[in-house]
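The other protein chains are all here in position, but one chain of the complex has been omitted.
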Amino acid sequence: MPLINIKITNDGVTKEQKQQLIEGATQLMVDVLNKNPATTMVIIDEVDTDNWGIGTRQVTDLRKESGS
Amino acid sequence: MPLINIKITNDGVTKEQKQQLIEGATQLMVDVLNKNPATTMVIIDEVDTDNWGIGTRQVTDLRKESGS
Amino acid sequence: MPLINIKITNDGVTKEQKQQLIEGATQLMVDVLNKNPATTMVIIDEVDTDNWGIGTRQVTDLRKESGS
Amino acid sequence: MPLINIKITNDGVTKEQKQQLIEGATQLMVDVLNKNPATTMVIIDEVDTDNWGIGTRQVTDLRKESGS
Amino acid sequence: MPLINIKITNDGVTKEQKQQLIEGATQLMVDVLNKNPATTMVIIDEVDTDNWGIGTRQVTDLRKESGS
Partner (left out) sequence: MPLINIKITNDGVTKEQKQQLIEGATQLMVDVLNKNPATTMVIIDEVDTDNWGIGTRQVTDLRKESGS
């Protein structure tokens, strides 16, 4: 029954990577809490880098400056 | 003042269906809790089927297999 | 698979009322979107009235003033 | 470490306005709670006006009627 | 109509500080986006330091080590 919500920036995450996130997060619930994987839900939110800020700065701008 | 957040897969839900969800969720707060409908908010999030997993699987793949 | 999150103030909502909210929200997904009730989840968050504001005011204070 | 989530309707909010929201929300944590701005995160969600309801009505329709 | 959710650790934040957070977050919506304060909602979640992690560590332990 656990519910995991993963928020990441929208950087071209592939369908395969999303599948890995879903599997890994579900397995974590099994390993640590002995939860039933069949009823574990994972929802991934992809957030535009203009819409995410840390340390008062937009991620868009932080990345430009760091060249990454 | 209640706030209802509905998360569903993005399957071509129509504007009319969304209106029905908003009305129904608001009425539920009135019927069960005697809340004021005027200040009840409903927010609907439509999630890509690649981004939603249950039972370790992406909904995209579960639907392919079930033919639905 | 829908997920409904209901946020309400913590005003002594009973177990029976919560059951009614869960049933009603699930039925709404069935009626409007033809969703499977077996995999529909509802999570209710009860929020302290000091922690909820509307119109710049805490609900705690709004209620004192209105006498309700 | 605070985390602020701002949900607004998707009305052409500019990158500059989003930057102002991020700065303002972060500064609020510093001013009121003496939090460290470097680890304060802000995430902005822009919601379609069909997907947001208040008083049983979609914001899309409320705006049409009010002419705004 | 904006909705602001503030998540902070549960460190004895006072009712007055919560009122300041509600006022400040609402005013930010007015100043930056010209929103109506009367329908702006703010919800504050206080999270136990055992339940919040950053950099793989619980905030409870990070604070012990830093002596803060």
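All chains are identified by letter, namely A, B, C, D and E, in their written order; residue positions are counted from 1 within each chain.
In this section, contacts are C-beta pairs under 8 Å (C-beta built on N, C-alpha and C of every residue); 3 or more make two chains touch, one makes a residue touch a chain.
Since the structure is predicted, the reported quantities are computational estimates derived from the model, not experimental observations.
J.: Would you list the chains present here that the left-out chain is in contact with?
T.: Computed over the complete complex, the missing chain touches A, C, D, E.
J.: What does the interface between chain E and the hidden chain look like in terms of residue numbers?
T.: Its contact residues with the unshown chain are 7, 47, 50-58, 60-61.
J.: Residue-wise, where is chain D in contact with the chain that is not depicted?
T.: 1, 3, 39, 41, 43
J.: Against the chain that's been left off, what residues of chain C make contact? List them.
T.: Interface residues of chain C facing the absent chain: 15, 18-19, 22-23, 25-27, 37-46.
Keep in mind that, in the parts below, only the chains that are shown with their structure count from here on.
J.: Looking at the contacts, which chains touch chain D and chain E alike?
T.: B
J.: Taking CA centroids for every chain, report which one is farthest away from chain E.
T.: It is B whose centre lies farthest from that of chain E.
J.: Among the chains, which one keeps its Cα centre farthest from the Cα centre of chain A?
T.: C
J.: Please work out the Cα centroid separation of chain A and chain B, and write it as a whole number of Å.
T.: Centre-to-centre distance between chain A and chain B: 21 Å.
J.: If you average the CA atoms of chain A and of chain C, how far apart do the two points sit, in angstrom?
T.: Centres of chain A and chain C (C-alpha means) sit 26 Å apart.
J.: Which positions in chain B touch two or more other chains at once?
T.: In chain B, residues 1, 3, 7, 25, 39, 41, 43, 52, 54 touch at least two other chains, as defined above.
J.: Touch graph across the chains, line, ring, star, complete or other?
T.: Chain contacts: none of line, ring, star or complete; other.
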